[in-house]
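I am attaching a structure below and will ask some questions about it afterwards.
As you look at this complex, bear in mind that one protein chain is not there, while each of the others sits in place.
Order of writing sets the labels: A and B. Residues in every chain begin at 1.
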Amino acid sequence: MSSVVKSKDRAGIDFGRALKDGVIIGIIAFALLGPLVGLKTDQNMANELILQNRLGLAAILSVIVGVGRFLLSAFVYPWIAARGNRSKAAVTLAELEARARVTRGLSITGLIFLFVYPILIISLFGVQGSIKWVDNYGVQILIYVMLGWGLNIVIGLAGLLDLGYVAFYAVGAYSYALLAINFHLSFWVLLPVAGILAAFWGIILGFPVLRLRGDYLAIVTLAFGEIIRLVLINWKDFSGGSAGISSIPKVTMFGIYSFDVSAPNNFAKAFHLAASSAYYKVFLYYLILLLALLTAFITIRLRRLPIGRAWEALREDEVACRSLGINTTNTKLTAFAIGAMFGGFAGSFFAARQGFVSPESFIFMESAVIVAIVVLGGMGSMIGVALAAVAMIGGTELLRELDFLKLVFGKDFNPDQYRMLLFGLAMVIIMVWKPRGFVSARQPTAFLFKRKTVSGDLVKEGHG
Amino acid sequence: MSATDTKPLLTVRGVKTYYGNIIALKGVDIDVHQGEIVTLIGANGAGKSTLMMTICGNPRAREGSIVYDGEDITRLPTHEIARLRIAQSPEGRRIFPRMTVLENLQMGASIDGMEFFDTDIQYMFDLFPRLKERLHQRGGTLSGGEQQMLAIARALMARPKLLMLDEPSLGLAPLIVKQIFDAIRELNRRDGLTVFLVEQNAFHALKLAHRGYVMVNGVITMSGSGRELLENPEVRAAYLEGGAH
Partner (left out) sequence: MTTSLRKWDSDPVLTVEHLTMRFGGLVAVNDLSFSVGRGDITALIGPNGAGKTTVFNCITGFYKPTTGMMSMRPRDGSVHLLERLPDFIVARKAKVARTFQNIRLFSGMTLLENLLVAQHNPLMIASGMTILGVLGIGGYKAKEREAIERARYWLDKIGLSGRADDPAGDLPYGAQRRLEIARAMCTGPDLLCLDEPAAGLNPRESAELNSLLLSIREQDGTSILLIEHDMSVVMGISDHVVVLEYGTKIADGTPTETRNDPRVIAAYLGVDDEEVEEIEHELDEVTGSEGGRA
């Protein structure tokens, strides 16, 4: 029944009419904008009034208006109408299931794509041209995917609003930086050490903080994030203050190959390749990809273990948990500690990738972005969080690329400056459109007969 | 009292309500006449509370119409519906937990303009002596049953034309249940208060009501005078008889 309705709707998209709409609106826009924008009076050197011809600009604006109208008529209005019909017809369980299948399909294709991505990029842009795409997009996004998945344990599963997650990211980064420089330990030794140290700090911070609930928890975790940053700035002997720590050793390929240009076992030299930092970037890409997948794998495992169920139960109703003999303090602490551990892993990777850390990298804005990724993705959903990280981090990176906008808005226009504005706008739109995030439905962790997706309406967000 | 010789105060026609994906009311027709006590009975999950909430505009009916005192209130916002003197004691009590009992009652009376506050509050104290003892305690510290009393009293403080009660007997001691039902009868007799009552306690409710409706899975399956329904074998089997006999 619903498929019949849908196909009718699709047939209802009348491109001819939409085109006509677009052209008419474009002409009207030009008629209005032509005199208003296209002609500008100005004074010349001789103080004479002259007319500047900017009809080109007016034409561009009119075309934008016309195309906008065409898109509205062709896609947006029919979509809104279809949406109205569909919500009347009520989303059935079957549709929820279908959506869950789409999500699963998406994650498998996504996974394959992630593994071939660097190869694809190198074949498209060449070795040197690949750096931007692998590093700025690939590695950068994957770091946030990993951070999002780590924080997802705390916010999405256990329902504890932690606004100071970046503190653990900082602990991981500084652990690697300091231990690698002072004790010359390798990345592979320090990666688990950084994770354990971050988890340790998670427990230390968690003990006093987790008695608080809701808004109070959020405020105090926020403060802890700031305290860590201020300590790093002010304890100059330890952390180098706001100057930070530089020349942090790179990651080696398990000690066999190095990426230091001067090293005898340099990767490029060993394979007789032209010297380029691209190889290191590709290596880092696969490293963070595996770290992120480790996070995902452990989280999925944990969800099916009693501790994961207890986290979700805690989010649903803490009092009931205690009545069932669950030690809620310990349960919250484990969520905090495990979330912090993944933050620590990501932090040590970050330090190794940048070669430089300073308190500047761990401001509150970072925490806010990670929280936004978790909330936008749909609390508790791994795939949703990954999509949100792509949209938020990839989206802001893309805005740096929009140089063609300078043609429209003049040479002084810097799209980068409007990043935050557009970013905020996009957030508002998405929250209106999908108030529970990209993926709001919940997958049960055990079933007797059939795994049925739980609609997001029933799932609670937690209360601190 | 016969249903037809008075003017209908509330008319519900073909109302359909959804909770997200799930249809809760599948086209409900109900009339409540001026000065009547009408009860709605049915099993848990039949949609009784949903109908009461739909009349108050939360959730909104997706189809059908709700007319109150000659005015279509189907699309009216909830606060404007309340200003039309429809008072409700909702499911789950919903008192203001951080306000004292007195403040809760003042909130209830605020729609009325506080003119009769002193007389009305005195009447509430007669009805629920417990509330007088607890007057300066915060609502959230009351016991479950006391909160129920407060919710009903708060609704009455608005001097409503139509009083809607969702399971007023829930969690109350037998003595108090009897007092509340006596009070409803008295208010109806004395002031001609119109009452729409959703009850699980079908026996008491049908005894009290002039007319009753039976709801099954979001549909009205039966209606009649309270007496008729009490004597109806199907109703008796489904809603009145437990294993206690």
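Operating definition for what follows: contacts are C-beta pairs under 8 Å (C-beta built on N, C-alpha and C of every residue); 3 or more make two chains touch, one makes a residue touch a chain.
The model shown is predicted, which means the values in this text are computed figures rather than measured ones.
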Among the displayed chains, the hidden one touches A, B
Using the touch definition from the top, which of A:Arg17, A:Arg104 or A:Arg451 touches the missing chain?
A:Arg451
Among listed residues A:Leu114, A:Leu151, A:Ala170 or A:Ala310, the absent chain is touched only by A:Ala310
Which subunit A residues touch the hidden chain?
298, 301-302, 305-307, 309-310, 312-313, 316-317, 319-328, 334, 442, 444-452, 454-455, 458-460
Residue list for subunit B contacting the dropped chain reads 22, 43-45, 92, 130, 134, 137, 141-146, 148-149, 167, 170-179, 200, 202-203, 207, 230-231, 233-234, 236-244
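Operating definition for what follows: only the chains that are shown with their structure count from here on.
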Taking each chain's mean CA coordinate, subunit A and subunit B are separated, in whole Å, by 49
